[in-house]
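The chains shown are only part of the set, and none of them has been moved.
Chain lettering (A and B) follows the sequence in which the chains are written, and residue indices restart at 1 in each chain.
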């Protein structure tokens, strides 16, 4: 498994640097014959796009993917690898030049230089940039399109910003989708308002704030996944921890005691189901036919406007500096579709592999 | 990646069923020339072995691995795959026969039957059994042996039982090991005593209790891992979520705001280090030379002595039943070395791959 590839039967490879000519992805193993709904893809990618609202970076990205391969003359997937390219523009490299010697705290600047040496293209974070989640969302949109036609639906929401938490969906019968298109992606408008204030408070102080995204998937058949390292938790985790700034992951809603955590089996609609769903739809690494859900923790974005301490790699002396440039005070709202995209890719891989 | 294999350059494959003739593992890619210290391996595996103390199942397992391949006549690893086999014995299959039709809540009984059909060997959980963590510990012991000789040390402790938490190590300079050999694996003896009471309380009620294990690794060079799906978090996660009953994972100690979460760089001992270590030693998916640490959440063991509700797969009717047999009221104490083992395998894979 290389750094930029995920999946087995369906494999997605990301490429690009933040300030290089382009970013993009290649999807191998996507089923042939799928009509690509351009509006669906654009709407999904638009949920991640920056510059569209008050709570994200003012850097605008057109993020219009050009599809270089994988479609036939009728616009259907044809079995060839699907390649999409998004040109980079509106990059202001000058912002970063001064920092070449001084690694930004919380960023990959230092570890990337250890790994790649001086040839590393650190402009905008290079290949570590969250820009690469744009082609990830392109791939995720295609996966989601396919899954939805199979009756598999997914929806994520902001579960937490700082200490402000959203309402919890019903884990047995979640009402998907959780919010209207274009809205702040929360279940509870009141909590959403409190979250926006939390983000604004961080921004006004030159600070940033972290949070969490919760994702629900319904309609999955029982039997996907496997024991031990083939478990659905492990497969999803590799994709989800691949998203920049993710530091934690929990499946279901584990309770302290077995008597309260075990989900009793029942017969509902003539099928084996469970009364509760603390296990998050996964038993022994395998889907049990109930909704799958998990929560992903994001650290606060490390780019803050406050003065910070770091070191000069040339002089090996400590120094103080301030990050320039434009940055989200909170990545969590834009990360909501990214979480869905990562999950959709893994689930399509599994659904296909059956 | 198949269900029972983990790692790339170093690959560990587990095999066996709980009540089959034997369980074991094959390690491919282990470096040649390593002296295998039998006492080290036995001591490490002994930390996981059941039946040794008051807080675990009375089922005794000799768990003596026989090494079938991989060593030369002098007992050094020779480059061939290392195979170890542990014979099963002391199995009382009768305990489980009655449950063949009625899946136990919280177990893989139902999902395994969906996946494998009636041919599934459900005795003792079959290949889902936590018994297979014994050969995982064998493999982990060898990996740990190799890493320790390279100056890479690891130690895990019980971070939580139910709501009782252990003391936190110093994330910049943790004092490894955290406890004496043979002791209850906690940093704070007082908290350990409270934990044992929590376990005993669950047992006395016929209930079970969950918890968490925290693991620290010191001595890792900076530069291990990679961006996106090659990140150390993702690689460790796939192994850690492979451990039965694991439902959550967090790296480092993420704070709410960027200003408090960012770890300032400093020069210490002539090297680039960080003042704090909230990131858990990983930036951009790559080790930064500071201690790596993470916390793994375990659900309460689903086997409880209380009556539970389930269904008959034959009659498709709901029923009530009580799990028979011997079970740990809490898997967390014995899971401590299992977490170390899973991490050691991934880290040796990465260290070798450099």
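The working rule: a contact is a pair of C-beta atoms (placed from the backbone, for glycine too) under 8 Å apart; a residue touches a chain by one contact, two chains touch by 3 or more.
The structure displayed is predicted, hence computed values, not measured ones.
This homomeric assembly is drawn with 2 chains in place; in total, the structure file defines 4 copies of the chain.
FYI, only the chains that are shown with their structure count from here on.
Distance between chain centres (mean CA atoms), subunit A to subunit B: 27 Å.
Residues of subunit A that touch subunit B in their complex: 1-6, 8, 14, 103, 105-108, 110-112, 114-115, 127-128, 132, 162-163, 202, 205, 207-210, 222-223, 225-231, 233-235, 237-239, 241-242, 244, 246-252, 254-259, 261-267, 270, 272, 274-275, 279-280, 283-289, 297, 299-304, 306, 308-311, 313, 316-318.
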